[in-house]
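With one protein chain held back, the other chains of the complex are shown just where they sit.
And now, chain A:
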Amino acid sequence: MLGLNQRDTKFLLIVIALTLFTPILLQPFPADSGLAQFNAGYPDLMQRFAIFGIFAIGFNILFGLTGYLSFGHAAFLGVGSYSTVWMFKLLNYNVLPGLVLAIIVSGLFALLIGYVSLRRSGIYFSILTLAFAQMSFNLAYSVLTPITNGETGLQVYNDDPQILMGENGITTTHFFGLKMNASHIMDVGPWQFTFNFGYYFCAVIAILAFYLSLRIFRSPFGMMLRAVKSNQQRMNYTGLSSRPYTLAAFVISGMYAGLAGGLLASMDPLAGAERMQWTASGEVVLMTILGGAGTMMGPILGAGFIKYFENIFSKINDQVLHGWFAFLPDGLENALVWLLHPFVGKGWHLTLGILFMLVVVFLPGGLVELGQRIRNMFRKKPKADNDGSHKPQQTPHVAE
């Protein structure tokens, strides 16, 4: 179906189902139970899952396939956001022109940065991209203030032209009248589910983005990108020029990042320079590696995992901890809270860091590898080692 083989079609359908039911799946705990704070099914966070999923899927096309590790992808995220907010300022709050512009501008920007950075490989490439991104960040912060509104961040003001606004135009972001912040709340017994239009808008785009990357992974172009990662020299002696392949991958992943940035601005019409900072570039690297670089599902899992941590783990404070351990004797309760304190609340970075290290050391294939191992554990039949060991080794399918 849709140019995919049976296996990939199944894969895509699973992803579609998961995204559509996210508002339910991420809300497993009743609204006023003690565990409700672990629920992640609120619009703001779900939108981030989808948006950063797109960002990571795009990053994976570059890093996962070609092995070129960019440390400056947040620059494209920022460029996308600025472009979109400008469209809000000039036209009206419809997100479509903004998103289109975000993709075009970030693509051009990626072409420029990629053209220069891809003259080097390995660590030098990473440093060049990092330098470019920091440069963009600093420019956005200072010199380019007329375009970026510097420290304050770019936003829409009452005296902006908004030439398509009309008399009673909608004053929040929308897609041809459908407002991004519109939500339908559904109560089922003690559970509460929020179906937000903004999330579904992002989700549909994320599914399209995923489908596109699936096609790229399976295409001859994708195979060439994997060849770059495997042995770039060999590729050149085989009659292929590796530079245009890497540049194309760089531009495509830059456009994905720009789209993600545009969507961030579409959910909340604001764009700040900090979106381009190196920490933001590092985050997408973490997402991709944590989930499993070069796999289809990895980046999405990684993005979800990190965003969940950032938003949920960071909300656990000492008070919450005391609540959990209240049944213990006072001394033990205090000791436990003291022990856990550095890992929760503001310390969520510490927990994430430790998890990241564990994954890199024990699961080089990321969370996807964890999934595979668990699956194999259940599948293993008692006689497996007799028939399995002498078969020629098959390559793992890139989808997993």
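The working rule: a contact is a pair of C-beta atoms (placed from the backbone, for glycine too) under 8 Å apart; a residue touches a chain by one contact, two chains touch by 3 or more; residues count from 1.
We take it that contacts and distances are computed from a predicted model.
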"DNA repair photolyase", "ABC transporter ATP-binding protein", "Alpha-ketoacid dehydrogenase subunit beta" or "Alkaline phosphatase" - which is the UniProt name of the missing chain: "ABC transporter ATP-binding protein"
Residue among A:Gly80, A:Gly107, A:Gly198 or A:Gly222 that touches the chain left out of view: A:Gly222
Touching the absent chain when the full complex is considered, from A:Gln37, A:Ser142, A:Thr172 or A:Ser230: A:Ser230
Residues of chain A in contact with the chain not shown: 3, 5, 215-216, 218-224, 226-227, 229-231, 233-241, 244-245, 248, 392-395
